[in-house]
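One chain of protein is taken out of this complex; the other chains stay put.
After this line comes subunit A, so read on.
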Amino acid sequence: MNDNNERRVVSVIVVNEASVLSRITDLFSGRGYNITSLTVAPIPESKYSRLTIVTSGSVRVIEQITKQLHKLIPVLRVYEHADLVEKEMALVKFPITENISDISAICNAYNGKIVNVGNDVIITMVADEPKRVDHYLEAIRKYNPKEIVRSGAVALER
């Protein structure tokens, strides 16, 4: 099999209850599965939360991950996405001395903008596909970013 360690996105709908998140992360660590990123938030007007987990593994591993997740009592549904819209966010802090208009132009190209300008720093935000966020972070390297935060992915089936 040459499908080893392919990147996969899995969504999990869980009942909002104490320690449900650690049940999920314990399952990954206990069984030696990998979590690349994880995003959680309550689903509005429901008693559920949605987790988006980016992971990697062979077809067999992913199948086990979904089955084992489903076995957890508070898990309602598990989707392994094939065709999806996926977004990630990055916040970057630059010295105020960098070229603001260049930075702003790059941000625009990646669905982003400058969100804060202070005395010493400017902060930008982009939200785009994970690959494109990679490219963005490449592109802004020469503007001496002081700090970068990246969120996990969120995804919806098309």
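The criterion applied here is as follows: contacts are C-beta pairs under 8 Å (C-beta built on N, C-alpha and C of every residue); 3 or more make two chains touch, one makes a residue touch a chain; residues count from 1.
Just so we're on the same page, contacts and distances are computed from a predicted model.
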Protein name, per the UniProt record, of whichever chain is missing from view ("Decaprenylphospho-beta-D-ribofuranose 2-oxidase", "Acetolactate synthase", "Sugar ABC transporter permease" or "U32 family peptidase"): "Acetolactate synthase"
Omitted-chain contact residue, chosen from A:E63, A:D102 or A:E147: A:E63
Where the unshown chain meets subunit A, residue by residue: 14-15, 18-19, 22-23, 26, 30, 60, 63-64, 67-68, 70-71, 73-76
